[in-house]
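All protein chains but one are shown in place.
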Amino acid sequence: MRAAVVTFPGSNCDRDLRVAMESVFGVPVRALWHGERDLPKLDLVALPGGFSYGDYLRAGAIAARSPIMAEIVRFARRGGLVLGICNGFQILTEAGLLPGALVRNRGLRFLCRTVDLEVTTTASPFTAAYGEVRHIRLPIAHHDGNYVIDQDGLARLEGEGQIAFRYRDNPNGSTAAIAGVLNRERNVLGLMPHPERAADPRLGNTDGVPLFRSLLEAVHGAGS
Amino acid sequence: MKARIEIRLKPGVLDPEAAAIERALRQLGFAGLKGVARAKVIEVELEARGPEEAEAELRAMCERLLANPVIETYAIALLR
Amino acid sequence: MKARIEIRLKPGVLDPEAAAIERALRQLGFAGLKGVARAKVIEVELEARGPEEAEAELRAMCERLLANPVIETYAIALLR
Partner (left out) sequence: MNAPPITDELIAAHGLSAEEYRRIRELLGRTPTIEELGVFAVMWSEHCSYKSSKRHLRKLPTEAPWVVCGPGENAGVVRVGAGKVAVFKMESHNHPSFIEPYQGAATGVGGILRDVFTMGARPVALLDALRFGDPSHPRTRYLLNGVVAGIAGYGNCVGVPTVGGETGFHPAYDRNILVNVMCVGLADEERVFYARAAGVGNPLLYVGAKTGRDGIHGATMASASFGADAEVQRPTVQVGDPFTEKLLLEACLELMARDVVVAVQDMGAAGITSSSLEMAARGGLGVVLDLDAVPLRETGMSAYEILLSESQERMLMVLKAGCEAEAKAVFAKWELDCAVIGRLTDDGRLRAYHRGRLVADLPIAPLTEEAPVYARPATPPKPPLPFRPDPEALSIDPDAALLRLLASPELASKRWIFEQYDHQVMADTVRGPGGDAAVVRIHGTDRGLALTTDCTPVYCAADPRTGGRQAVAEAYRNLCAVGARPLAITNCLNFASPERPEVMGQFEAAVEGMAEACRALRFPVVSGNVSFYNETEGRGILPTPQIGGLGVLEDLELRVDLALGEEGLVLLLLGESRGWLGQSLFQQMLLGREEGAPPPVDLAAEARHGAFVRELAKDRLLCACHDLSRGGLAVAAAEMCLAGGRGARLEAPPPHLAPAAWWFGEDQGRYLLAVRPEEAEAVEVRARELGIAIARVGRSGGDALILEPAPPISLQRLEQAYESWLPAYAEEPQGGLEDQRDAHGGPGA
């Protein structure tokens, strides 16, 4: 598995994500600096949580225009796997790799808690390993996690089965309780919850592990 | 040259902050209130050879960074 | 009656967001850029018996909720 995590100025879950991925993948995960203009040969690029550029202007907006993002867009268009978590999700929507946008939580406050989620589809390289397990719990920690998309867009997401995760008790006002979406080609996933914070038994929750295991299996085949 | 860019949510996109402001004003007793909307203003000072060039430049700024076309619209006004 | 309230930081108060936007625009290659400042606009629709009453009401809204008098100033414009 050749995977990398990008660090933007203001990213703060980059280390957490690398640690979680390494524990599941069993190999080192590269750290990429946002200013780099070439991607090494990779199977997976992940954009971590945090406050890239302070979330100034709009969450993820400035990071989405970083030099490396042009490369990542190209990588995704060629079918490479791209995962965006929290701020990474915001960056992916800002970069146009995923539909919709993320705006301020309905309650206007930052919200950090563990929420109940439904795995809406297992037909993706990010969620296959959830198998029969459709009800999971993952931590959220965000201020701008309220997913908005227009009616047509929503109909398309639903029609194509692109909704990957839904909140069971919508904490932030997201349209149709959407917590994570896939692109139409299903090689890009963005989600607000933090699977990397639920990948270590010592922290009391391992519901994020199957997400990383799905990726490993997608790249190396099941049984890896 | 100075310009004002005004950015607002497209009609139909819910604005939780405007809704909260409206609710709070009402609870504070402003009974005559009928609606609240928000916009952000970004004022830009730039060098340009003329209004056309300035406007093109400002439009590019909006398209490339300042506004998110999925949810926002923008308007440019040159001040001088 | 409609009104626009424009709220901005007092002069000298640090605006890290404006600074970040300016830096980002510059990195995108907008070389002629000389400065960026921000303001927020709140548009209010309200019922009032006349412009004086409306203005008093709007001023009260600013003082009590909309503006933070410690670091911000506001300006009210009645649109009609």
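Labels A, B and C are assigned to the chains in the order they are written; within every chain, residues are numbered from 1.
Keep in mind that, in the parts below, contacts are C-beta pairs under 8 Å (C-beta built on N, C-alpha and C of every residue); 3 or more make two chains touch, one makes a residue touch a chain.
Computed from a predicted model, the values in this text were never measured in an experiment.
S.K.: Per the definition of touch given earlier, which of A:25, A:56 or A:147 contacts the omitted chain?
M.R.: That would be A:56, which touches the missing chain.
S.K.: Looking at the full complex, which residue from A:141, A:176 or A:219 touches the chain that isn't shown here?
M.R.: A:141
S.K.: In terms of residues, what is the contact footprint of the unshown chain on chain B?
M.R.: Interface with the chain not displayed, on the chain B side: 23-24, 27-28.
S.K.: Identify the residues of chain A touching the omitted chain, counting contacts across the whole complex.
M.R.: Counting only chain A, the missing chain is touched by 9-10, 12-13, 15-16, 19-20, 49-51, 53-56, 109-113, 139, 141, 143, 194, 196-197, 200, 202-204.
S.K.: Contact with the hidden chain only, please: which chain C residues?
M.R.: 12-16, 19-20, 23, 63-65, 68-71
To be clear about the criterion, only the chains that are shown with their structure count from here on.
S.K.: Roughly how far is chain A from chain B, going centre to centre by Cα mean, in whole Å?
M.R.: Centre-to-centre distance between chain A and chain B: 29 Å.
S.K.: What's the distance between the Cα centroids of chain A and chain C, rounded to whole Å?
M.R.: Going by mean C-alpha positions, chain A sits 35 Å from chain C.
S.K.: Going through chain C residue by residue, note those that touch at least 2 other chains and give them in order.
M.R.: 21, 24, 28, in rising order.
S.K.: Using the touch definition from the top, which residues of chain A touch two or more other chains?
M.R.: In chain A, residues 57, 62, 65 touch at least two other chains, as defined above.
S.K.: Taking the touch rule as given, give the residues of chain C at its contact with chain A in the complex, in rising order.
M.R.: Touch list, chain C to chain A: 16-17, 20-21, 24, 27-28.
S.K.: Over in the complex, which chain C residues touch chain B? Could you list them?
M.R.: Against chain B, chain C makes touches at 6, 21, 24-25, 28, 30, 32-48, 57, 60-61, 64-66.
S.K.: Tell me, which parts of chain A touch chain B in their complex?
M.R.: These residues of chain A touch chain B: 57-58, 61-62, 65, 93-94, 99-101, 103-108, 146, 148, 150, 173.
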